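Let me give you the structure first, and then I'll get to my questions.
Here's a slice of the assembly, chains where they normally sit.
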Amino acid sequence: MMEISARQIAEILNGTIEGDPDVKVNHLSKIEEGVEGSISFLSNPLYTHYIYSTQASITIVNNDFYPTQPISSTLIKVEKAEMAFAKLLEFYNQIKNNKSGISEKCTISKSAKIGTNLYIGDFTFIGDNAKIGDNVKIYPQVYIGDNSVIGDNTTIFAGVKIYSDNLIGKDCIIHAGTIIGSDGFRFAPQNGENLKIAQIGNVIIEDDVEIGANCAIDRATLGSTIIRKGVKFDNLIHIAHNVEVGEYSFIAANSIIAGSTKIGKNCMLAGQVGIIGHLTIADGTIIAAQSGISKSIKKTNETFMGSPAFEINDYRKSYIHFKNFSKILERLDKLEKELNQRNS
Amino acid sequence: MMEISARQIAEILNGTIEGDPDVKVNHLSKIEEGVEGSISFLSNPLYTHYIYSTQASITIVNNDFYPTQPISSTLIKVEKAEMAFAKLLEFYNQIKNNKSGISEKCTISKSAKIGTNLYIGDFTFIGDNAKIGDNVKIYPQVYIGDNSVIGDNTTIFAGVKIYSDNLIGKDCIIHAGTIIGSDGFRFAPQNGENLKIAQIGNVIIEDDVEIGANCAIDRATLGSTIIRKGVKFDNLIHIAHNVEVGEYSFIAANSIIAGSTKIGKNCMLAGQVGIIGHLTIADGTIIAAQSGISKSIKKTNETFMGSPAFEINDYRKSYIHFKNFSKILERLDKLEKELNQRNS
């Protein structure tokens, strides 16, 4: 990363300096891992003691922080240290991803319509009648099939494959290796074989969605598989044909949702969750890691666990008994013995 | 999609028209979601009431359907409406995937042998001595290693990577991002380190197999990992070295099969199933979602659930008791109390 001085950072963050304004840093660190050349921040009072020992060259602190011992780090005081640091993170992230220009080694169909201020990397393929919005970044080796649409300000990392006819919204991020619009898994048994049912629907991804690496989102048989506004997916997630995921829902790594299931708004699925097909999951549902959902959930804002899952507190009680099962059986053995002795 | 008239569709389907033969449609829809410009179908009697309200411009119906109320939709009467609609789906699907020609931006080794009537997309790589059959479609950014063989009429979507020495049959479909022929996961512990065991076998995929997106099928250590005729895989499936999957078996998303296990014919694995190595699974076995198989299954056509799995009805009974575990413990507490009272 590039080097930047305390003075420059204070300007970016609209903060005031206590210490050496000319000290320079070239990376960001946690306060407990601060080293010379790094900038850190202090926000949580539980971490205050670290500021007296940190080797970070610069530390961002809240305006109301007053040291009680000498500090070697140069301080930059701001209104909210944590948010200021997040701003710095974002600043560095933009430098990292600051790509522009259209490669001469990519393919863009003559019938595709492309916007302005684009990055399109080497060996990327954009098919017939595709539409690419403004300020879009498409990294190398991406495939965008015929008629697919990419909204303004969206970033698509290396190697993503988007089949034909899919719609991706604005301000989305799609991570490397993810597949969008592959065929739904539908076959009709016939004479001992399995006839493929053609999958001619598509995938619609609304605005402000982020999708992790190596996910697979199938197109609908008819109609659309829909990922609503603000949804966030982790890595290695499978979404089947005709699924709908409601606004602002979160899905952690390696979860799968089977065909035609509708997930509500603001739901949270932890890692390795499975949901069977044709269900409806109420808004605000939370599902614990490795759980399996086999029935629709109608009441909002409940939490579930187990495979098949039920209410989480009930599950935890049953599971404690399961762990103690040998002791419970000893009690049963003892009761039987007592009763037998009386009978004899 | 292109526009097509009722008259043209009736010709394709060998049907008769009731209504306006010149009305045009440009997409397919379910009857309950029909809109102007769409074509739908009615087959299931439970859906009959929808035909009096559907906005679909055309509806395909069985020859023996006679409306009892006025209908706005133009009807096309055929012998079997559902199969006629599937034919239309397939017709549209072929238009969607109607690619042809060999890109000037791909690499085909001089020693490779390629058939006729091919589609080979941009940035695809075909290695030394590879053989590509007739009517094969290979989308952009595919990698086909040395000596690998692709049978006639097979379609390989964007970004698939096939290592060297693997055999893919005829009439197969391999979805984007899938890896075939990566090394099996085998190491020999030695002096606290782990020596890699070279994996020099291959993968054989027989005819009429479909493999979903982002799967990983490892090559054999020696011999072959084999996917038999008619097998269908969903997305994100892992198949280890030397596994064999029997004819017409189905594997749903995100299931994994460990090394050297043999799966019988006509088996069905639901989502997120795991099977450990060196097992034999009988023909017709069904395994419920998220189950784990730790022993060979010898009796055919049984259904299993749980981790480790056992017979599904037994599992369900045990699981109902597990859900009621707190109540069962209350009964045990009560018995103990009663017996203690008598003892005192």
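Each chain gets a letter, A and B, in the order it is written, and its residues are counted from 1.
By our rule, contacts are C-beta pairs under 8 Å (C-beta built on N, C-alpha and C of every residue); 3 or more make two chains touch, one makes a residue touch a chain.
Note that the structure is predicted; figures quoted are calculated from it, not measured.
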Per this structure file, total copies of the shared sequence (2 shown): 3
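To be clear about the criterion, only the chains that are shown with their structure count from here on.
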Centroid spacing, where centroids are CA-atom means, of chain A and chain B in whole angstrom: 26
Parts of chain A lying in touch with chain B, wherever the complex brings them together: 107, 123, 125, 141, 143, 145-146, 159, 161, 163-165, 177, 179, 182-183, 185, 187-188, 192-200, 214-216, 218, 221-223, 236, 238, 240, 254, 256, 258, 272, 274, 276, 290, 292, 294, 307-308, 310, 314, 317-318, 321-322, 328, 331-332, 335, 338-339
Contact set on chain B toward chain A in their complex: 28-30, 33, 86, 89-90, 92-93, 96, 105, 121-123, 139-141, 157-159, 173, 175-177, 208, 210, 212-214, 230, 232, 234-236, 248, 250, 252-254, 266, 270-272, 289-290, 307, 319, 322-326, 328-329, 332, 335-336, 339
